[in-house]
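Removed: one protein chain of the complex. Kept in place: all other protein chains.
Let's turn to chain A:
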Amino acid sequence: MTETTTNAIELKNISVHFNNGDQQIDAVKNVDLTIPRGDIYGIIGYSGAGKSTLVRVINLLQKPTAGTVIVNNQKIQQLKPVELRQARKKVSMIFQHFNLMKSRTVQGNVEYPLLGTKISKAERHAKALKLLKLVGLSEYADTYPGQLSGGQKQRVAIARALASDPEILISDEATSALDPKTTKSILELLKQLNRDLNLTIVLITHEMQVIKSICHNVAVMDAGKIIERGPVAKVFTEPQQKLTNDFVETSTNVKEAIERITSTIKISEFKANQELMYFNFIGNSTKQSVVSELSQKYSVDVNILFANIDQIDGENVGYMIAIITGDLAGFNEAIRQMKNEGVKTRILTDGTLERGDGQ
């Protein structure tokens, strides 16, 4: 029983099909997903991967064609309409385009979820003002959403989402319409809410940057299926699928760097004792002086073309692309040594790329 009490959301074998004329579209295919209470769980995928459809199953805005949905230990598909509406109040949602009511003031929007409940008008006002203070928009209570910036609108939407004291917050591309700086501040706010209110957050995005900055766990979706999942640091450093690797390399700028480097330098002019190498340092290995060790201990020259260090779920991850020059024996010994220390290496000049002499 402990398992059911620690999970906020359990999706079992969920499929969603749409009928488009004679065609059947399988938006979600046999997906299992368990999200622990208090987690920040990211779902990443390109548009059309089925992530929006999948998260809408959680509050039954989208009825699954097959499968079981358990939210807060309730099988919500068995609920009567009134009970379902009650259950939905515990699963709030924020959206890419904010979805605020333009005919209501900021305060009116935040009060909306409390309309028609037993809460008195005075309490409603007080709660809305408290939430607006929490998201840093106290002075905008009487403003209409039309006069706010994107980031402010999303803060109002977050305050509104919190009005019903939810246990789960679903964020549907909530930062995709915002600039990088605003995105960062909204993500910080979400992180704070997760910490202070023990709010379980399910976040869907197409940007690995977002996953990297706040999620603990991540699932990668493609064509209606979850193709890879796990703790963010692990998925980031040991991506198993090509798509995952794509997301990782795009967000770390490695992909761009490799493309830029291989298109500007002529690999065919490399000497036999030269290699273009990619290094990936994880955790403690980022703290060691690998480069100086390479040149001193194994008399290998390292010419760094690209380097970057990232923070992923609290752990340091480094990336480096460099031209290595030295004799084979020392070079192989160096690579073996680095592998032992947890550094991952890949020879970019190997196999796929053509070269004139040598191998």
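In the analysis below, a contact is a pair of C-beta atoms (placed from the backbone, for glycine too) under 8 Å apart; a residue touches a chain by one contact, two chains touch by 3 or more; residues count from 1.
What we mean here is this: contacts and distances are computed from a predicted model.
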Which of "Methionine ABC transporter permease protein", "Cytochrome c oxidase subunit I", "ATP synthase subunit b" or "NADH dehydrogenase subunit M" is the UniProt protein name of the chain not shown? "Methionine ABC transporter permease protein"
Missing-chain contact among A:G21, A:G116 or A:G314 belongs to A:G116
Residue in contact with the excluded chain [from A:R85, A:K133 or A:K297]: A:R85
From A:M101, A:A126, A:A272 or A:L328, residue that would touch the chain that is not displayed: A:M101
Determine and list the chain A residues touching the chain excluded from the picture. 59, 61, 81, 84-89, 91-93, 95, 97, 99-104, 112-113, 115-116, 144-146, 160, 164, 170
